[in-house]
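One protein chain is absent from this view; the other protein chains keep their places.
Moving on, here comes subunit A:
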Amino acid sequence: MMGERITLRKIIIAPAVWVSFALLVFPLALSDIDSRLFSPLALPGYVLFVCMTVIGDILPKVRNFGFRLYWVPFIVVCYGVSLALGAGYYALCRRYTIQR
C-alpha cells in the first residue's frame, strides 16, 4: 500500500485498521469475561469504554440503559477510531515513502 494511492476501500480492509481494532476491543472483552485477565493492553479500550459510559450517564435519553448495552456502540466507535488511526498510519507511510 505504501506509495500507492490510498482509497477508502483499501483503508477499510487494511491490516493496520484491524490490528488497532483488535487491540482496542479484545483485551477489554477478555477482561470483561474474567477480570483477572485485565492487562495493560486493555487500557485504551477501557478508557474509551469508561468515557462513553460517562457521557451516556448524563444524557437524558440513554441514561437508564444498562452499561452492558454500551458494547454495541463501543465496537462501532472502536472501528471508527481504528479507521482514523489506520488512515493516519498509511498517510504517514506514503508521505515517508514519497520523500525518500
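Structure notes:
Here, a residue touches a chain if its C-beta (ideal position, glycine included) is under 8 Å from a C-beta of that chain, and two chains touch if they have at least 3 such contacts; residues count from 1.
The definition used in the following text is that contacts and distances are computed from a predicted model.
Look at the chain that isn't drawn here: its UniProt entry, checked against "Sulfate exporter family transporter", "Aspartoacylase", "Cytochrome-c oxidase" or "FeS assembly ATPase SufC", names it "Aspartoacylase". Of the candidate positions A:A22, A:L43 or A:V76, contact with the hidden chain is made by A:L43. Touching residues on subunit A toward the chain that is not drawn are 28, 31-36, 38-40, 42-43, 46, 49-50, 53-54, 57-58, 63, 66-67.
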